[in-house]
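Okay, handing you the structure first.
Only one protein chain is missing; all other protein chains are in place.
Showing chain A:
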Amino acid sequence: MLGRFGPVVTFVAHNGPIQQHQRGMATLKSISIRLKSVKNIQKITQSMKMVSAAKYARAERDLKQVKPIGNGAKQFYEKAEIDAPTDVPQKLVIAITSDRGLCGAVHTSVVRHIRTELGKDDVNVKVVCVGDKSRAILSRTFGKNIILACNEVGRLPPTFTDASKLADAVLKSEYKFGAGEIVYNKFKSVVSYQTSTLPVYSLQSVAAAPKLSIYDSLDDEVIQSYLEFSLASLLFYSLKEGACSEQSSRMTAMDNASKNATEMIDKLTLAFNRTRQAVITRELIEIISGASAL
């Protein structure tokens, strides 16, 4: 008699080793609870995907508008051939992430880039964390290198005011750096992004550039104001790129999560139905064998 239950028993034992005596019933319940929770999770991931798809569409539209600003601000650094000064080893790294997770590896890849940088030289490199995620990851191992962190990033699309506040905070931190970089995720397509850097230079390094002499009528004040504004524009551009990559990546991640949930639901439904049948069969057998014993 028990031999016939063999396969079911092993299956049941695999699912719920607790409550040995009422196996069939208990697993039926536990499977249905799990099924329900997976279905709820799927609902959440599906709606998160919808939300991030809408946000992504907006972020991409915004990004198109901002691209010339980023490229324009970069042009001067490239054309004037400015290099990091050799006599000032201090470096500044600005990590562009956001407060929210569940978006693939966007934040981790920014942090990984910075961690390799810090691994090379953790005395002269200081980090500004934009967004809670980078701060949370970096504070464990490199807490002493963080000079500034800000949050409330990523809920709303970034604006130029946000970027200028950030630039102001960076300049007011009174950290003397020779050169630096902004680490952000450059948006390539819906399914891909690339962790890239944008240069940041201080007044000294710009003034020391060999090609600066061909620029006409410059004084330190003009260059200082110019650099401040271009820091704000570069930050603005990288925030937009980061926001766009984040939303697209979240969209893909949530799409995958929904697909996985569908797969799990299928498996659980199958297991649920199988167990239900097994329970019915057992009850029938009990009744029949009881009747035949009489």
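Quick notes
Note that a residue touches a chain if its C-beta (ideal position, glycine included) is under 8 Å from a C-beta of that chain, and two chains touch if they have at least 3 such contacts; residues count from 1.
Here is the rule we go by: contacts and distances are computed from a predicted model.
The protein name that UniProt records for the chain not on display, among "ATP synthase F(1) complex subunit delta, mitochondrial", "NMDA receptor-regulated protein 1-domain-containing protein", "Eukaryotic translation initiation factor 3 subunit I" or "Peripherin-2", is "ATP synthase F(1) complex subunit delta, mitochondrial". Only one residue from A:68, A:119, A:143 or A:210 touches the chain missing from this view: A:68.
Contact with the chain not shown here comes from a single listed residue; of A:37, A:225 or A:273, that residue is A:225. Mapped onto chain A, the interface with the missing chain covers residues 65-69, 71-73, 75-76, 79-80, 159-160, 164, 211, 214-218, 222-223, 225-226, 229-230, 232-233, 236.
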